[in-house]
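Below: one structure, written as structure tokens.
With one protein chain removed, the remaining protein chains of the complex are shown where they sit.
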Amino acid sequence: MKTLLLTGFEPFLGHPINPTEQIVKELDGKETGDYQIKGKLLPVDFAEAQGQFVSYMNDLQHDAVISLGLAAGRECITPERVAINIRDGEPDNKGNAHQDALIEENGPAAYFSTLPIRAMVEELNAAGLPAKISNTAGTYLCNNIMYSMLHELESRNMTVPAGFIHVPASHDLVVKGSRAMPSWSQADLTKAIEIMIGVLAGP
Amino acid sequence: MKTLLLTGFEPFLGHPINPTEQIVKELDGKETGDYQIKGKLLPVDFAEAQGQFVSYMNDLQHDAVISLGLAAGRECITPERVAINIRDGEPDNKGNAHQDALIEENGPAAYFSTLPIRAMVEELNAAGLPAKISNTAGTYLCNNIMYSMLHELESRNMTVPAGFIHVPASHDLVVKGSRAMPSWSQADLTKAIEIMIGVLAGP
Amino acid sequence: MKTLLLTGFEPFLGHPINPTEQIVKELDGKETGDYQIKGKLLPVDFAEAQGQFVSYMNDLQHDAVISLGLAAGRECITPERVAINIRDGEPDNKGNAHQDALIEENGPAAYFSTLPIRAMVEELNAAGLPAKISNTAGTYLCNNIMYSMLHELESRNMTVPAGFIHVPASHDLVVKGSRAMPSWSQADLTKAIEIMIGVLAGP
Partner (left out) sequence: MKTLLLTGFEPFLGHPINPTEQIVKELDGKETGDYQIKGKLLPVDFAEAQGQFVSYMNDLQHDAVISLGLAAGRECITPERVAINIRDGEPDNKGNAHQDALIEENGPAAYFSTLPIRAMVEELNAAGLPAKISNTAGTYLCNNIMYSMLHELESRNMTVPAGFIHVPASHDLVVKGSRAMPSWSQADLTKAIEIMIGVLAGP
């Protein structure tokens, strides 16, 4: 059976919880379609997350890689189309911030996701769940992990499907964090990711 | 056993479905706390909805009255605090529109909801569902029904708990309507309304 | 010549400036149509603002009263339709907060603005400035001042035009406050208020 590396993030920027953490815990070990899911958590720390992520990729020689991140304020599930070679924005959980910095000094400006993002959106819609392709993963750690993942695979000439999916806030996050924003139940979020993995495994 | 009149609306303004219709159908006949729920549907028609609503109130002599409406674009469940004596805005499903018109020529400027809206919000939050009090029900048919309901009860010197609750779009509505906005699963919406009725029935 | 009392607020809730303060300073003493403008500033303090406002009304026996407030996040000029008998929400600048409290123990649920709000919106649009009627002034100090103003005039059987206008953020506020939101130039804001006063004075 093929394996899929699925990562989520710990809480960040003052959010009390991160729904991607729970998705990854719930799906770890499950079999969906052709894949057994290996769930892993990443720290919100520019200095550590990238190295830890690459070591997860190395250890397990996965047949597919999907990273998940919280996009607080988005209304629906948004697979990302592209990662750009930039670190910029708010400080990470260690207090380190970057401005207009390159992720890879000699890397290209961007990499496209190699996930079937259009089919994933269509499958979610068919299942009654709102989704659309996003054209920016931002310039924070989510974009960094997506860029590093695709750069690493490119460097090794590996063509396994790989990419990043942003999810909206969970109801829990809104209630505990007392910040108004669109939210889904945790169950809906997890179900959506399972459906998307199902597309990956598809015919 | 006490009875509770629960109304929803048919689809309107180009939305292909109205999640309040399904909530009302699912809860019709159910017993929650002290109340048996009588679910009824209203047309999006200024000329008919109000009369039909009052006749529902008359027929059944309910011990509580809650009307539901869709607030496309809102992120969470919002019990309304106040209804104002105004009809204004987009045309209804019959094509009739009003501008700055009074609902009741000699009615007061506004009525406050007599539902325990603060306790309802707290109970939803305790159940992990985002909710907050809204201070405007708009000036369209939702506000009209809420105002008429409270005016009717006032006219009869009746003090049964009565008010209006706006709900966000359902996932289904977003997918079928192809308009991006915050959405909840239909199941979450129905559960939220049940929890709120439970508060009403409370000690 | 008739006089018009025009009030603005000092900065609040962490905003470094309040564009209504500058509007009031710029228009103080000016003559627009039939009115000479008397500009006054109010503190963001539930305990003091109301009393101070009523004393301004008393002192000068104005022929019209308009209060201005900042609605951070709104996109355009919004004359308010209605003020409700509620104090609720964030703490004021003295740290005092209220929840679901009445402004006037025996006052009605709401008062409608007696300004020509529809004509004001139309005149702004004709001048190329976006505007629309708002149906909620919130439950914070802006609503409080509007309610108190209209309650005071009602108590004295006075029928001078009176109401509240919310304005969007100014460019300056966004730049200095580092919070992203819609904004207008200060000059556009001041011009809009002058145009609205011109409507008041109209034939």
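In order of appearance the chains are A, B and C, and numbering begins at 1 in each one.
We take it that a contact is a pair of C-beta atoms (placed from the backbone, for glycine too) under 8 Å apart; a residue touches a chain by one contact, two chains touch by 3 or more.
Just so it is clear, the model here is predicted, and its values are computed rather than measured.
> Sort by label and list the shown chains the missing chain touches.
Contacts of the unshown chain, counting the full complex: A, C.
> Of C:2, C:30 or C:132, which one is in contact with the hidden chain?
Considering all chains, including the one not shown, the answer is C:132.
> Of the residues listed, C:2, C:30, C:118 or C:171, which one is in contact with the missing chain?
C:171
> Provide the residue numbers of chain C that touch the chain removed from this figure.
75-76, 125, 128-130, 132, 171-172, 174-175, 180-185, 188
> Provide the residue numbers of chain A that touch the chain removed from this figure.
For chain A, the residues touching the absent chain are 81-82, 84, 86, 88, 99-100, 108-112, 118, 133, 135-136, 138-139.
The criterion applied here is as follows: only the chains that are shown with their structure count from here on.
> Could you tell me which shape the graph of touching chains takes: line, ring, star, complete or other?
line
> Report, in degrees rounded to the nearest 5, the angle of the rotation taking chain A onto chain C when the C-alpha atoms are fitted.
Result for this pair is 180 degrees.
> How many angstrom lie between the centres of chain A and chain B, each centre taken as the mean Cα position?
38
> Approximately how many whole Å separate the CA-defined centres of chain A and chain C?
46
> Using mean CA coordinates as chain centres, what's the chain B-chain C distance in Å?
31
> Counting only residues that touch at least 2 other chains, which ones in chain A make the list?
none
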